[in-house]
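Excluded from the complex is one protein chain; the other protein chains are retained at their positions.
Let's turn to chain A:
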Amino acid sequence: MSAIEVAGLTVRLDGTLIVDGVDLAVAEGEWVTVIGPNGAGKSTALRAIGGLLPFGGTIRWHGRAVDKLHRRERAKAVATVLQSPVVPPGMRVFDYVLLGRTPYVPPLGRESAADLAVADDVLAALDLAPFAGRRLDTLSGGERQRVFLARALAQGAGILLLDEPTSALDIGHQQEVLELVDRLRAERGLTVLATMHDLSTAGEYADRIVLLAGGRVVAAGTPAEVLTEGNLAEHYRVKVRIIDGDRGPLVVPVRG
């Protein structure tokens, strides 16, 4: 059974059709990255798959229809890191990560010792323990991104949705964060669905790539199958040279 199964997904925002009949599946433990030009509907599709937007079609997580799940059950199954999460002013890193335990805290209740232990555990796993008492708004971009990941991991969900997880980072920190995600995927058996702009990076980390344009899937498959000069010329209107890398094709834009 696939971890994520999407069939005929349509999403309208303010009456405009943004996602138009997307089918995609992500196997258990797989990393799939959605790419596409600006306005292709990547982020919107990801939010809908995460249960954050009303949608048409079907979305199943581990075989269960998303719209049949209670909000708290959803939060225990899928964790989403949005593109630029709001950083609450003055909040400590530990408290922010602890927010990930919200679906486990009973209404009117408070965090259990187990919830606190999970938060501590996640902070340690991401080398964030020294930051636990710091204010989130005083951390650098790379540190913040790790804290956002920590909050998502604290949800204890098997599926991780990442919307442009590296868009705010320099290339060093991009690599650091993506390596971290890959390590956690292996250690915790996570399924990852991400959106990304950087094509070479997308190809290096993803098992499979889905190319979205105009709200539709126009190509899907292994990085080598999707990242071709033809595909990119047609949908990004860019002239590129594809170089074979160790872990996937490297995409180099060249002047036309």
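Here is the rule we use: a contact is a pair of C-beta atoms (placed from the backbone, for glycine too) under 8 Å apart; a residue touches a chain by one contact, two chains touch by 3 or more; residues count from 1.
Just so it is clear, contacts and distances are computed from a predicted model.
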Name the chain not shown, per its UniProt record: "Cytochrome c-type biogenesis protein", "DsbE family thiol:disulfide interchange protein", "Cyclase" or "Iron ABC transporter permease"?
"Iron ABC transporter permease"
Please identify which residue in A:Ala3, A:Val34, A:Ile59 or A:Ala132 touches the non-displayed chain.
A:Ala132
Which of these touches the unseen chain: A:Asp23, A:Glu111, A:Glu176 or A:Glu225?
A:Glu111
Touching the absent chain in the whole complex: find that residue among A:Val22, A:Leu82 or A:Leu178.
A:Leu82
Tell me which of A:Val66, A:Leu123, A:Leu149 or A:Leu232 is the one touching the absent chain.
A:Leu123
Go through chain A and note every residue touching the omitted chain.
47, 50-52, 71-76, 78-80, 82, 85-86, 88-96, 98-100, 102-103, 105, 108, 110-111, 116, 119-120, 123-124, 129, 132-133, 155
